[in-house]
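A protein chain is absent from this complex, but the other protein chains hold their places.
On to chain A.
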Amino acid sequence: MSHPPSAADMTARAREFLAAHDPAAMDRTEFLRACFDAGLAWVHYPEGLGGSGLPRELQRAVNEAFAAAGAPDNDPRRIGIGLGMAAPTILAFGTPEQRARWLRPLWTGEEVWCQLFSEPGAGSDLAAVATRAVRDGDGWVVNGQKVWTSMAHEARWGILVARTDPDVPKHRGLTYFACDMTDPGVEVRPLRQLTGEAEFNEVFLTDVRIPDAHRLGEVGDGWRVAQTTLMNERVAIGGGAAPRESGMIGVVARTWRERPEARTAALHDRLLGLWVTAEAARLTALRIGQQLAAGQPGPEGSAAKFAFASLSQELSGLELELLGEEGLRYDDWTMRRPDSVEFLGRGPGYRYLRAKGNSIEGGTSEILRNIIAERVLGLPGEIRVDKDVAWKDLPR
């Protein structure tokens, strides 16, 4: 084809696929596999890997045609880490064998992925990770501890950053792997959060064996590979165009409309101020999408996650104040292990508490300010006392 197809072309292609694969008459997984094999899973991916090598925005026409036909989706909330972080990294750094092995079950949801990055001693300073991977024959033996690992209890695979060379400065001694979560050396323990539930886990890795064929990128190049994952994570958390009053602002605006008795002038001005900010964030996301579609990617994407965090925190705090006495009650402190990451679900108390994580997960707001200041505005970097010191000699 000499020029890219239009949205209407894609709709026609999706309908053609649906005519040959009736979602009502097919097993869900079989349908999703067929969709992947037809190149309609993520059209911007290469042919043979679930895509058709087309502009990303053409996916929308496919999704709309599928939704209209009542076709099942791949439950993106359950496999968000795989879709948003593991997949782009596998695509960018994986060998042909790795891409062929991992991307299809990742997209269909047959294999859930988790992220083995943060450690008790390496949060914002991710490059300081202490989990060791030691070469052993044609594989590696891994020992260490990871934290803040969403969905580890459901995951088949984990993207793992581990130290392969402690004798060089911290950024240079890292390697990136896919870790089989069914290895007997992997122990997943729920990590209960301040919400009462355990969406996250601690993961203890004891003599876990990883074949060298499961390494992503070169030995010692793990930091660069991880950057791809992290950039995609921030886009996944803050990005995406949505209708007006989507998300937290919609919840709070509804509460305001339903409870005239709770209204005060001060709360009103705060609500309207946040409504304006939410609308500004929404239009900014829309503009970022238009820039991407027009082939003019800008640095604005890095602002989206940062803006999202403070907005959801302020809104969820306002919601509790609006609710008065009801704001004093919490739905349930019972320890649970949810099967998806949920910012808006459950009650207002949960929303308030869960939002506190938004400025910590996926890069703290403080680190994001540094990134914007240094990479967008070109301001001087932080003084790095650890830059030229071998990792093993760093104070800890």
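Here is the rule we go by: a contact is a pair of C-beta atoms (placed from the backbone, for glycine too) under 8 Å apart; a residue touches a chain by one contact, two chains touch by 3 or more; residues count from 1.
Rule of thumb we're sticking to: contacts and distances are computed from a predicted model.
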item: Protein name (UniProt record) of the chain left out of view, among "Integral membrane protein", "U32 family peptidase", "Transketolase" or "Acyl-CoA dehydrogenase"; value: "Acyl-CoA dehydrogenase"
item: Touch with the omitted chain, as defined above, among A:64, A:165, A:300 or A:342; value: A:300
item: Touching residue (missing chain; options A:96, A:137, A:378 or A:395); value: A:378
item: Hidden-chain contact residue, picked from the options A:152, A:281 or A:341; value: A:281
item: Chain A, residues in touch with the chain not shown (by the definition above); value: 253, 256-257, 260, 263-265, 267-269, 271-273, 275-277, 279-281, 283-284, 286-287, 290-291, 294, 296, 300, 303, 306-307, 366, 368-370, 372-374, 376-383
